[in-house]
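The block that comes next holds chain A.
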Amino acid sequence: MQPADLEAALRPKLGDRLLTVEPFARTAGRVRFRRDGALDLFRTMRDDLAYRHLSMVGAIDWVDHREVFYVLWSDERTEYVLLSADVPADDARIETASGVWPSANWHEREAWEMVDVLFDHHPDLRHLLTPDGYAFHPLLRSFKLHEPEELEVKTRHV
Partner candidate 1 sequence: MSEMWINMGPQHPMTHGLWNLRVKIDGEMILDVDPEMGYLHRGIEKISEDRHYNEVVTLMDRCCYVAGFAWEHLYILASEGALHIQPPERAEYLRVLCDEFQRIGSHIMWYAAFVQDLGLMSPFLYGMRDRDLVLDLFQSYTGARMTYEYMRVGGVRSDLPPGFTDRARQVLDWLTQRYEEYDQLCLGSTIFRKRCDDLGTLKAADCVAHGVTGPMLRAAGMKRDLRRDRPYAVYPQLDFDVAVADGADVTARYLVRMEELRQSVRILRQVVDWLDRHPGPVMAEQLPRWLGAPYAPVGAEGYLLKRNFPKGVGFSSVEEPHGEAQAYVVNEGGEHPYRVKFRSPVFANISAARQYLVGYHVADIPPIMGSVDVCVGEVDR
Partner candidate 2 sequence: MAPLTLYTVSNDLVSSLLTALGNAIPNPVGAWLKSPDLITGLSVLVFAAILLAASMLNTILLIWWERKLLGRFMDRRGAMHVGYAGLLQNFADGLKLFRKNTFQPREADSLGFYTGPAAYMVTSLILFGILPISSGWNSGALPLTLLLALAIFSFAPLFIFISAWSSNNKYSLMGGMRSAAQMIAYEVPILLAVVAVVIVAGSFDLTTIVYEQQNYWFWGPLVVALIVFVAGMLAEMERIPFDLPEAEAELVEGWNTEYGGMLFAFFMLADYLRALVGSILVVLLFLGGWTLPTWVPAAATSFPLAGIFWFMLKTYLVFGLFVWVRAALPRVRTDQLLRIGWNRMIPLSLLSIFLAALLVTVKCLPFLGCVPSPGS
């Protein structure tokens, strides 16, 4: 499936909530969408385009905004597709995909605790990898690592 085909299939359902479909190596393409079209897009991808397998949900902190991306797989066409949506940093929330693909559950929990993207209507948004009550979101760019205190800090580069 080419990006153009994807766009042709998705545009009627989503309208302007679908932003672009761009080519992406090793996949059928990357679908950029507005976050209010999330649920419709997920349903269309699963039911009409037979992307029944959600492989991964991840989030990236681009400082000014955050990006949530989904990797889907279709057994019929044996190919991947990427979905990605930008959410503003001060209101980082998006509709959960776990109602459409149950496998999104844990991935979204991880994305929430790591990059602080809130997934609306998630059934079980608890800490997964960090302890309960952990206050930080480590994969934000503002979260810096440092050497343990008794070890002297060296500069890595000249």
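A quick word on the picks: all candidates are chains of the complex that A comes from, given by their letters.
Here is the rule we go by: a residue touches a chain if its C-beta (ideal position, glycine included) is under 8 Å from a C-beta of that chain, and two chains touch if they have at least 3 such contacts; residues count from 1.
Predicted model, so just to flag it, every value in this text is computed and none were measured.
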Original post:
Touching chain A in this complex is which of 1 or 2?
Top reply: 1
**OP:** Note which residues of chain A are touching candidate 1 in the complex, please.
**Re:** 24-27, 52-56, 58, 60-61, 69, 71, 75, 78-80, 82, 101-103, 105-107, 114, 127-131, 138-139, 143, 145, 156-158
